[in-house]
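Please see the structure below; I have some questions.
Every protein chain but one is kept in place in this view of the complex.
Naming follows writing order (A, B and C), and every chain is counted from residue 1.
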Amino acid sequence: MLCGQKLSPLSFLTASYTDSSDDETSPREKTQVNSKGSSDFCVKNVKQAEFGRREIEIAEQDMSALISLRKRAQGEKPLAGAKVVGCTHITAQTAVLIETLVALGAQCRWAACNIYSTQNEVAAALAETGVAVFAWKGESEDDFWWCIDRCVNTECWQANMILDDGGDLTHWVYKKYPSVFKKVRGIVEESVTGVHRLYQLSKAGKLCVPAMNVNDSVTKQKFDNLYCCRESILDGLKRTTDVMFGGKQVVVCGYGEVGKGCCTALKALGAIVCVTEIDPICALQACMDGFKVVKLNEVVRQVDMVITCTGNKNVVTREQLDRMKNGCIVCNMGHSNTEIDVASLRTPELTWERVRSQVDHVIWPDGKRVILLAEGRLLNLSCSTVPSFVLSITATTQALALIELYNAPDGRYRQDVYLLPKKMDEYVASLHLPNFDAHLTELSDEQAKYMGLNKNGPFKPNYYR
Amino acid sequence: MLCGQKLSPLSFLTASYTDSSDDETSPREKTQVNSKGSSDFCVKNVKQAEFGRREIEIAEQDMSALISLRKRAQGEKPLAGAKVVGCTHITAQTAVLIETLVALGAQCRWAACNIYSTQNEVAAALAETGVAVFAWKGESEDDFWWCIDRCVNTECWQANMILDDGGDLTHWVYKKYPSVFKKVRGIVEESVTGVHRLYQLSKAGKLCVPAMNVNDSVTKQKFDNLYCCRESILDGLKRTTDVMFGGKQVVVCGYGEVGKGCCTALKALGAIVCVTEIDPICALQACMDGFKVVKLNEVVRQVDMVITCTGNKNVVTREQLDRMKNGCIVCNMGHSNTEIDVASLRTPELTWERVRSQVDHVIWPDGKRVILLAEGRLLNLSCSTVPSFVLSITATTQALALIELYNAPDGRYRQDVYLLPKKMDEYVASLHLPNFDAHLTELSDEQAKYMGLNKNGPFKPNYYR
Amino acid sequence: MLCGQKLSPLSFLTASYTDSSDDETSPREKTQVNSKGSSDFCVKNVKQAEFGRREIEIAEQDMSALISLRKRAQGEKPLAGAKVVGCTHITAQTAVLIETLVALGAQCRWAACNIYSTQNEVAAALAETGVAVFAWKGESEDDFWWCIDRCVNTECWQANMILDDGGDLTHWVYKKYPSVFKKVRGIVEESVTGVHRLYQLSKAGKLCVPAMNVNDSVTKQKFDNLYCCRESILDGLKRTTDVMFGGKQVVVCGYGEVGKGCCTALKALGAIVCVTEIDPICALQACMDGFKVVKLNEVVRQVDMVITCTGNKNVVTREQLDRMKNGCIVCNMGHSNTEIDVASLRTPELTWERVRSQVDHVIWPDGKRVILLAEGRLLNLSCSTVPSFVLSITATTQALALIELYNAPDGRYRQDVYLLPKKMDEYVASLHLPNFDAHLTELSDEQAKYMGLNKNGPFKPNYYR
Partner (left out) sequence: MLCGQKLSPLSFLTASYTDSSDDETSPREKTQVNSKGSSDFCVKNVKQAEFGRREIEIAEQDMSALISLRKRAQGEKPLAGAKVVGCTHITAQTAVLIETLVALGAQCRWAACNIYSTQNEVAAALAETGVAVFAWKGESEDDFWWCIDRCVNTECWQANMILDDGGDLTHWVYKKYPSVFKKVRGIVEESVTGVHRLYQLSKAGKLCVPAMNVNDSVTKQKFDNLYCCRESILDGLKRTTDVMFGGKQVVVCGYGEVGKGCCTALKALGAIVCVTEIDPICALQACMDGFKVVKLNEVVRQVDMVITCTGNKNVVTREQLDRMKNGCIVCNMGHSNTEIDVASLRTPELTWERVRSQVDHVIWPDGKRVILLAEGRLLNLSCSTVPSFVLSITATTQALALIELYNAPDGRYRQDVYLLPKKMDEYVASLHLPNFDAHLTELSDEQAKYMGLNKNGPFKPNYYR
């Protein structure tokens, strides 16, 4: 789900280190060789490897859980023999994941799941160490599929595991290489979209391999939504608008985990926040948490910011945009770019003025300006960064899911989509506790018995969410 | 500046506005008649009815959801024909529930589920209006079962619904009146214990009627635990110890919903709070919420308060009590009185000094005092109040569960224990929104379709918790 | 589930652990002798001393700063020769102060500053140890002055220091014993009223002794107002009304220190708080802190609670009370009982119903009830407690002020009203830090020089407030 989040921040903060040369040659047309003599990769410029290595090392500092998993499992090499074909953003953080998989015994071939999000230097660093990576920033549509194909379609190497983010790789293998697909031992999928596609495949009876839905694992959900959004809403708004939060009147549409995170942060910094909800249980929670529950129409004239977190469509309509006051900021933290009816703003009487990257002033005939961020796309993916720590949780979960599927005894998983077993969710959490110097208490035998629990967990029922 | 406020807490918990006359006659030996000529009840003194009526009226003000349910359903009388035998605390708040059931068409007979908790005046008020109530404050064990029996064992009236809190009534009917039990259309149970007993009965194949587990309904869980404890931890500590929260070092054992509520409140008032956990997921949440996760042994020497919220046993041991500093406050907010090993403190070398109601100083030979609240029983039940508003949520859920079971078409419920359908949970929540002047947003047809939801809910999947 | 807690508040404020015997004899008519044979005191019953001693010991636990001052100065006896006549509330906390003064070398005679606030057992304990205390709960106006007079008018003992709370003692000495007054070396006054009277005396040129205004010392102001009110607003509301804070709409009138404390606490527990202000600077602070600034008339119809903290009069008028909704709670946290126009409610068409101690329902002809607390007097003095810790700060400040005035070289203080030197304020604060295990950093010589400060303070300019 947290796709492309590294796209903007990287170009934003670290644009400088990106090779700014005028080299317009397509990587596909270049021949490059890494220091070990291999040319089984395709990146922008393998010579940028050193720079990319440093970025990877910095990322490792905040991904100590993954490093710790790497160390714990390095001896037994639980992925020995695994041939993983992957398709994710290619960033310093995913590089840490890929190199962990390698350390655990896997062979990897990798493509990018997004044509813009690749950090060229990181791709170079991976290529330099011998990972068969096919990705660069600014791929064409054709390049995109070419890269994926180069990962799959190779002699002497046949993937037996898939790690996907978005479902494009899975789809490509399913369609183009059905014989490979059938022999895959498992698919690990991270994104909402990809998971949706897997469930559809499963429903249609066409999913012939077990798949793990990493997107809905507890740790990922809790962290990506509540905690991560709690920080990224502030970050995204500041970087784009420099707005002061104190005293601002804000309406947050939707009080799910994302909405809760946004509301908490904004209230903590002195904003006066109200909430819209369709669901009475969430509405009652909002009340008890100290947020007035209103209809958008009741407050739209007076608020300074409108933030959508519903996952629904047309939550903010043109009519409501018409009624906003001058200077109102409108942005989206939900799961899709449909929440704000941006299309309705593309009419002749309104002027659009791009005042900064990701910031448009939409100007009404009377001079009123509405400040639209990221054209209604996800603010946190477009305008803020996601801390490596959060990405570590996802990456660790992905690694464990691969290990689980690869090593599961026959029969444990059928041709279906699975959630990560609670115990592994708990293991992911426990790997991250040392980051906080957190000390877990252990049940005594007597206590475990009293609670009817195993001393090592799982502590939560499987339905816990 | 400060005037003698210290006096009050000494007596506030035991004293009562209750008639303090020396009337020691057991209610069972008295003959009382209400103003309508009925004597089918047994209370302390039916003449206290007026006082009790006022308490009921005050409670009604904060239970407007129940009153509103009463009004909405009064016309159709969904409980017409229902003969409800009930066993709950008998307080102003449950009186509002009982009178709501009556208004919806039910006939009720009622006993107390606790020998101490009956508000005599409220029982009198119920008796005066014609409810067959059998309860008084200070029943003996024998009285307790006698009262329950008088509710069930009556000519010309046979219960067809059971509303229970703790499972004693259910057990009594099951054991003593199996023929009645078999004909009951449904059981509504509120307590953890009672629900546990029902599941055991069900497992054993002996539950021959459908039962509704109200304890685990979403609204009850969220409100009774998180929100209610958030307030009652402060209230309970203040009323018993007048402690200042600012700057106090506190360790909260357990970071479930109850622990979360306690931590939030204490932190908000300036306490420095750390947490113990056995479950890595909860531990990671504690970290992200800003609480240091420690083992109790690491901090037990330095903290000013220890609060248990684990549901486990011997979470605070004698060894740890030995190491606490002078003046440390120890109390329990969990689900049982086993969390603090209070028994271990009953040794000859320790002196117990009851300094106030519910407050014991346990004194070590060197003069060190540990302040133990409510002898390790639940602090919020013993030393604070629960707002009528929270009780309203439970009571409304109970009423709806009765209506659902009583009116469900054959086959909807089998001989099992059920959770309230999500839609009814949401209905309970929606009935409480007007209290907060909260305005729910309605899905448009287009939005409902996009989300794959019915416009009227349920909005949450059934597994939502 | 909840048991009868509703009972308690009804009695908790008036009741007392005090000997409830029917002894109606006025203490003035009794002859009592303590165990040392002295009868130079007048209390309710000296035999209650043991009970009082225990209360004093409990208070000492939270007043460790005072105890620590006692220990540090016990050797040098800085009050040797001081004859202190005092007039304060007589509670366990002030007993700790009095006994500290004695330990530091002073002789003390003491009366109560309020006819209701004396804890009889504590007075007994003081009398038992030899303090000449003249006070009991329920004095008549005549008793009140008689007690004060007995403190001053005694053979072989002439006061040379005055410790006052309210100015009544000072006034009595000034008027009745001008020759004593002239020889007093200093007056320490704690209350707003008493300080006001001193300034008037000073203005009129009639203050012939130096006086210390303890009321406006930094530590007292910050703690009594901001921090203490932050806790007592919640406590006072809970004990009187059991109200749930979550989701309640509250208007707080006045955003000074008291208002800030109330707003912080209520917001932290989930109330939705708005503020009224007359001062634009405070209003802007309220905005930045996340509170909507409104006029009372704009919100009075919809709020659940109105809390006054302005120090002004008629902030809540009859007209506004007329417009409040049913169940609205009205109370006062400000400096006077004038803020709510309570007198305007004493009209024939309104019914007053005393539902609990300190709680009146004022009922309009249409049945609407407004819940008035403490008849508009200070909620925190009437309905909550003040933690011993806060009282410790005041008491320590009083003790230091006495020491300073008693030992000051001639010429340091003239016949005027003084604030405590900043350095002593800081000393009071430092004595309280061990309570929190707080570790102060010391300036290096180099740093002190860089900052232009003495390493031992004062760190704040004298005008700091």
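Just so we're on the same page, contacts are C-beta pairs under 8 Å (C-beta built on N, C-alpha and C of every residue); 3 or more make two chains touch, one makes a residue touch a chain.
Small disclaimer: the values here were computed from a predicted structure and weren't measured.
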Touch list for the missing chain, restricted to displayed chains, reads A, B, C
Where A:214, A:234 or A:440 are the choices, the one touching the absent chain is A:234
The one residue from C:41, C:134 or C:227 touching the chain left out of view is C:227
Per the whole complex, from C:83, C:292 or C:377 the residue touching the absent chain is C:292
The one residue from B:271, B:328 or B:355 touching the chain left out of view is B:271
Filtering C:215, C:276 or C:308 for touch with the omitted chain leaves C:276
Across the whole complex, the chain not displayed is touched by chain B residues 246-247, 249, 267, 269-272, 287-292
Residue positions on chain C contacting the omitted chain are 218-219, 222-223, 227, 276-288, 292-296, 298, 311-315, 338, 425-427, 429-430, 432-433, 435-444, 446-447, 450-451, 457, 459-460, 463-465
Where chain A meets the left-out chain, the residues are 9, 13-14, 16, 54, 58, 61-62, 227-228, 230-231, 234-235, 238-239, 242-247, 249, 265, 268-270, 302, 326-327, 353, 355-357, 369, 384-390, 435-438
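One rule holds for everything that comes next: only the chains that are shown with their structure count from here on.
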Farthest CA centroid from chain C: chain A
Note to self: most contacts are between B-C
Distance in whole angstrom between the CA centres of chain B and chain C is 37
Per the C-alpha centroid definition, the whole-Å distance linking chain A and chain C comes out as 56
Residues of chain A that touch two or more other chains sit at 287-288, 292
